[in-house]
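What you see is the complex with one protein chain gone and the rest in place.
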Amino acid sequence: MIPLLVSAALAADPCLACHEERTPAVIAPWKASAHRGAGVTCAVCHGDSPDANHAADRIRVSAAVCGKCHADQARQHAASRHGIGFRAGQGCTRNLPRTPVLLSQCTSCHESDSAEPRTRAECARFLGQSAEMQRQGCTACHKVEERCDTCHLPHSTDLGVARDPAICSTCHMGPDHPQWEMWQTSKHGVLHERLGPAVAPDCARCHMPGGTHDVSTGISMGLSGQPLPEDVRKKQRDAMIDVCDDCHTAAFATRELADGDAVQKQSKALVDRAAAVIEALDRDGLLLPAPGDRPPHPLSGHRLELGSQMVYQDLSGPEALFFRMKKFDYVIAYKGVFHQNPDYAHWYGNAPLKLDLSEIESEARLLRAMARLEERVELIAGRAFPAEGQGLRGELRALQERYLRGELDAPAYEAEKKRILDEAGL
Amino acid sequence: MIPLLVSAALAADPCLACHEERTPAVIAPWKASAHRGAGVTCAVCHGDSPDANHAADRIRVSAAVCGKCHADQARQHAASRHGIGFRAGQGCTRNLPRTPVLLSQCTSCHESDSAEPRTRAECARFLGQSAEMQRQGCTACHKVEERCDTCHLPHSTDLGVARDPAICSTCHMGPDHPQWEMWQTSKHGVLHERLGPAVAPDCARCHMPGGTHDVSTGISMGLSGQPLPEDVRKKQRDAMIDVCDDCHTAAFATRELADGDAVQKQSKALVDRAAAVIEALDRDGLLLPAPGDRPPHPLSGHRLELGSQMVYQDLSGPEALFFRMKKFDYVIAYKGVFHQNPDYAHWYGNAPLKLDLSEIESEARLLRAMARLEERVELIAGRAFPAEGQGLRGELRALQERYLRGELDAPAYEAEKKRILDEAGL
Partner (left out) sequence: MIPLLVSAALAADPCLACHEERTPAVIAPWKASAHRGAGVTCAVCHGDSPDANHAADRIRVSAAVCGKCHADQARQHAASRHGIGFRAGQGCTRNLPRTPVLLSQCTSCHESDSAEPRTRAECARFLGQSAEMQRQGCTACHKVEERCDTCHLPHSTDLGVARDPAICSTCHMGPDHPQWEMWQTSKHGVLHERLGPAVAPDCARCHMPGGTHDVSTGISMGLSGQPLPEDVRKKQRDAMIDVCDDCHTAAFATRELADGDAVQKQSKALVDRAAAVIEALDRDGLLLPAPGDRPPHPLSGHRLELGSQMVYQDLSGPEALFFRMKKFDYVIAYKGVFHQNPDYAHWYGNAPLKLDLSEIESEARLLRAMARLEERVELIAGRAFPAEGQGLRGELRALQERYLRGELDAPAYEAEKKRILDEAGL
């Protein structure tokens, strides 16, 4: 079934001879792939310079290369959250047509309604990292913008892996956004495991309906819950209910999703209360250490930073608590509702969120009690150890000094001394 | 195989015509179910008013409806922990015959040996929640009393899902009781995954032996480890060993379970120590904020509440730690032993439990040191800033006041002044 032309191309492929023996795990899936049948040889993706490839430590193929043949998917991917310019620390590299959804998300980095960056369009957490952790902890996921093989197998055209919700888990897991864990132990996930995607929805069914590569489908709020323009929000909400109503009544789906909206707002209000407590501590100079006494924040310098550019190092105790509250527990509380997992919504989300707030407020009360006590001791110390010239003894000593320095004669000294003592009622 | 009568009923089913097209995911499993063969049409469970159903946002079938045909299972379910009246926030709605096991558990809400509620038979955590979180975080699980489809598929009679331990995970997971996670990574769970339920036990094998719907089987202590009457305890323990000894010696099983008992008691003792530390802080007015300075507890008002009605909001720092200690780490430590998972027993349970206690005790020491310091400063301030009439200067000033107000003449003033100075040795 392989056309002669392709067959000849394969015969001439300079890589196969060695790589079939050296890296069979790479060659075997390619040989079984549709790519082979279509004449997509090694050089089509990797270029025709074996020397350059052999010298590199990573032989990577960018999304742009895939997009030459898979134009629709590449365009959808680029227009989705997966395509947003979040290549950590490298600023916004996105240069493809955007949808209103994405423009509204630009406010994470940019001033609203402006191309001006809010600070610099960089990630402070990335900038605060070692090169090794940048590679292993940041870019390992945040390369999705420019790569297709974060989800697809690089050498196989079997779509089973890309459609398997488990492949999403390699990024969408963990304390900052455990979508995988939430879904896996939800009714949806349990039924999917047992009865398959025809019965229960998985990541792609809800967020890539119809096979679109716009993974933002059905998401009706910004990256950290911030509001989207109403027309965008409505469009995405309708798209999601359209998926839900394959099995549920639209009325049920509507209320479930509205519950998610409400929990997001309620949870955000708790985060805002905690932020206000910390901002007040900062204003009163009560953070230990104060922002001015730390290594500067990569973007905000010596200002308190509790926003989307908040880092996790060189913080005071209440801020460290706040980071966990905002970045972990807040997100889990509302995403837990949207992913239909009561244990995440409540026990991993809502309960820790409220405990966090209690701990921050209690710590703030302690710091304020401490500050009041310090101030009171300062006041007492001013009486107990009056500086020269302060207090009765100080006044008498200062007077004596002036007399001894010849500034006053004896009668003037005695008169002044009497006045001071009289004034003191002694 | 379908009797003519049934067949006619089906033909006349008014729902099918639309719903086969509109909600095929609901109709398909029903068509393949034993229910269909038995003539259990839509109306049998959902009622015969399409208008009422269409108007509702949730089309739910209660356990009472299922119980009309499945009487034994409904009775066992109602008599088990799953049937206990824990419909969060709605009080005890249970009105079915109870077993001694359940009566003993009533003390969670009721005064012991009495039908009088301990406070109000409600859940303070539920009452402290928004309506949305009540639905999504509480009732989503605590509806099991009155519903069969928390475990069973609603439209299929395939029992595979209800027997799959994964379905239990949708409630029995997370920081407050990770039975699913414990079992899944125990030897039992790993062998079950690979070799199936014939080789390794799952949730139902131990807690629903012989297919009973009394899920309390084999559980020998109350909901938070509280003791059950000895006859009940022994009966449940024997039932569990009866399961264990399919594979293990009874002597081995007995000791393993006794280890669980011991770890529960030891862990509870640590929780009690922490509670005593916090109660002492409360007595001495050292909690920040004090119970009197917070929004009132939904049931206990301005009293300190560390019991089964403890909430997770508006707490002092030590209480927030205590909540995590008692509700999460304590439970994990002993349930980890019973579910044969050393990592949960030790590293998710015992170690954090002891770290929690250290942190609570250390925080209490800090608060006490702070209080001592405040008291000392108060004492010093009394000397440094004597009120009028106190201290030498105060005495002299008070004397002067009397003289100026005409209460003393000049000689009396001078004589009194001399006396005061002489008395002071000056």
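Labels for the chains are A and B, by order of writing; each one numbers its residues from 1.
The working rule: a residue touches a chain if its C-beta (ideal position, glycine included) is under 8 Å from a C-beta of that chain, and two chains touch if they have at least 3 such contacts.
No experiment lies behind these values; they were computed from the predicted model shown.
Enquirer: Out of B:Arg376, B:Arg402 or B:Lys418, point to the residue that touches the absent chain in the complete complex.
Expert: Hidden-chain contact among the options goes to B:Arg376.
Enquirer: Touch as defined at the start, partner being the missing chain; which of A:Lys68, A:Lys234, A:Arg397 or A:Arg419 qualifies?
Expert: A:Arg397
Enquirer: For the chain left out of this view, which of B:Ala204, B:Met221 or B:Leu357 touches it?
Expert: Hidden-chain contact among the options goes to B:Leu357.
Enquirer: From the listed residues A:Met133, A:Val199 or A:Leu223, report the one that touches the chain absent from this view.
Expert: A:Met133
Enquirer: Taking the full complex into account, what residues of subunit A touch the chain not shown?
Expert: 23-26, 29, 56-59, 129-130, 132-133, 135-138, 140-141, 153, 160-161, 164, 166-167, 169-171, 173-176, 180, 288-289, 312-317, 319-321, 323-324, 366-367, 370, 373-374, 377, 380-381, 384-385, 393, 396-397, 400
Enquirer: To test your reading of the contact rule: which positions on subunit B touch the chain that is missing from view?
Expert: Residues 185-187, 190-191, 193-195, 199, 245-247, 249, 251-252, 254-256, 258-260, 262-263, 266, 336-337, 341-351, 354-355, 357-359, 361-363, 365-366, 369-370, 373, 376-377, 380, 383-384, 424-426 of subunit B touch the chain absent from view.
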